[in-house]
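Part of the complex only, each chain left as placed.
By written order: A and B. Residues from 1 in each chain.
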Amino acid sequence: MSYLANSWYCAGWSSELDSGTIGRTFLARPIVIYRDSHHETVALDGRCPHRFAPLAKGVVKGDTLMCPYHGLVFDRSGACVHNPHGDGHIPPNAKVRSYPVVEKNGAIWIWLGDPDEADIQQISETSWLTDKAYASVTGYLKVHANYQLVSDNLLDLTHAPFLHANTVGGDPEDSIGQQMEIDFHMDDGNVIHSDYLVRNMRRPTPQMRPLWGDRPGDFRAEMTWRPASVQELDIRMSPPGAPKTEGVHVPSLDYLVPENDLVTHYFFAVGRNVAIEDDEQTEMMGRFARMAFEQEDEPMIRDCQDLMGTTDLFSLQPAILKTDIASIQARRILNKLIKQSSRNAKAGAAMESA
Amino acid sequence: MSYLANSWYCAGWSSELDSGTIGRTFLARPIVIYRDSHHETVALDGRCPHRFAPLAKGVVKGDTLMCPYHGLVFDRSGACVHNPHGDGHIPPNAKVRSYPVVEKNGAIWIWLGDPDEADIQQISETSWLTDKAYASVTGYLKVHANYQLVSDNLLDLTHAPFLHANTVGGDPEDSIGQQMEIDFHMDDGNVIHSDYLVRNMRRPTPQMRPLWGDRPGDFRAEMTWRPASVQELDIRMSPPGAPKTEGVHVPSLDYLVPENDLVTHYFFAVGRNVAIEDDEQTEMMGRFARMAFEQEDEPMIRDCQDLMGTTDLFSLQPAILKTDIASIQARRILNKLIKQSSRNAKAGAAMESA
């Protein structure tokens, strides 16, 4: 399977770098991330070019990173700048690739493709994460399934009344069928919006009850998907008929990154614009999110992956429902972009060799 | 590896359906089994055609089964009869295969091949399981080895004095070599009988001692094998020289079903015609059977599988003993039937396309 390398992927939460390096595999490539002495973030290939030791277990020394096995030292460009042995000679291939990496609103973003294409304007805007009008909580999960199955799950919220009745799902009685209005539309060709609206929902979801109370309201869940696998979900509860900006706003985000075809990094955050100084509420919000995913979604997604026996959904000729439109379009966009990248890379290589 | 699909396989014990659905993989196919509102048993492909969720984790509603992921509902024919979302449209390929399934004497039987060939007369007769003159106990084990290695084990009881001296095996002093008479014969070309007789066995097996006492007797172990992998073993202890119907009768059965090439479902039962109201005896009988298999046979069979590194016994050119005749013949019959099925399937396909 090929991945979309020309895309910003979340590599972790900024707070993780406070306690040392981050070592993770993205798109089947081991990566190490550290902060240098100027608090600048550095991302390098995660294995030493000498004996392939894990640089993530190395030691940051000023602006450099020292390999834990034989002590070779690399700078932020990935060049080996010190060999502590013998006469200190450094062979020319003693270097690793470095990657564009930036921090934004508390998240670390890495670009694994052509550095000339890396445009930080394309990085997910999630200002609520650092907005003082919101309280928020972040987390991380590892999922043993292909990342597109996790995207599919998030892009089709009709599963919520069936899988999440005890957490983030609505009561099946008033949140399925025609009662649930779904508005699907696309931006720029590549950004997908899938907005769910239940007018006058009689009973709020368990997650929403502590914030909104046990009274009816208009329930909205507005999902935005950007390639390769960034998802932002705005959940809102408003007085019946009122504008959606009135009432409770629970924004959340789901940043998925393939570790490989069968393992997915899942970075999530969830916020709220009410009772923002109530730490117990914050803790509970994190617990709801984690429970919904760890105990309800993840086992189901993993089961599906096991029963599929492949990561190619379309090869199994699935029965496609109208409510699958967002997930099907996201898969088509992603396939298209991966093919384009591959064509461009070949064309570039041909021009260089011409 | 190919399996014999045109065969009845045990899918579980009827009592398992009292507490919900059964989800198991047979012949590498995930299957769900449930009982409808008329107490009829239904067997369907175990993965939803929409997103391949495990139907075995679904909810039985009357005669139908609801998928746990997005709530699609299937009837006993495997057709999707309800889509709870949007306008409720059901795409034509929203259906799963259904399989012939019957219950008999407390066991559930499934036919995974051509439904037109399914003849319930071919199902194993084990009337003692529900006969009031017998007390019996059933069980289930999962074996991490190819099912034919388990069959081989059961079809060659000469291993018993070596592996089962503490449970179901005879004392090597009076149950090996010429003292053990073995009568091998076949019925109908495809049913194998392998009857073991030790005349005047001086010391009964540990399993038999509580039932027969510690005195000599004629010991019989009569094994019947039917393709694909149904085994029935009648163990008897009779006064020396008396007809075999006198004395203690301990019938047992071993129903093997390949989950895949390297994992086997093992359904077993064991009964007795003496002390049938003694629950302690029943409990001990189950314990003996389980101990003999779990602690003695299974580790050995798994070791052999590991050391073979293949599921194709003949490719390793094994040294064949005369006492291997039953297991070798069973493998030949099975290979023959699998080839015949495959030829018939091709011929059928050719006729249809002609």
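The rule is simple: a contact is a pair of C-beta atoms (placed from the backbone, for glycine too) under 8 Å apart; a residue touches a chain by one contact, two chains touch by 3 or more.
Since this is a predicted model, take the numbers as computed values, not measurements.
Every protein chain here is a copy of the same sequence, 2 of them drawn, and the whole complex in this file adds up to 3 copies.
Methods note: only the chains that are shown with their structure count from here on.
Those residues of chain B that touch chain A in the complex are listed here as 30, 46-47, 49-54, 57, 68-71, 80, 83-89, 91, 93-95. Every residue of chain A that touches chain B in the complex is listed here, in rising order: 152, 156, 158-159, 161-163, 172, 176-178, 180, 182, 300, 303-304, 307-308, 316-324.
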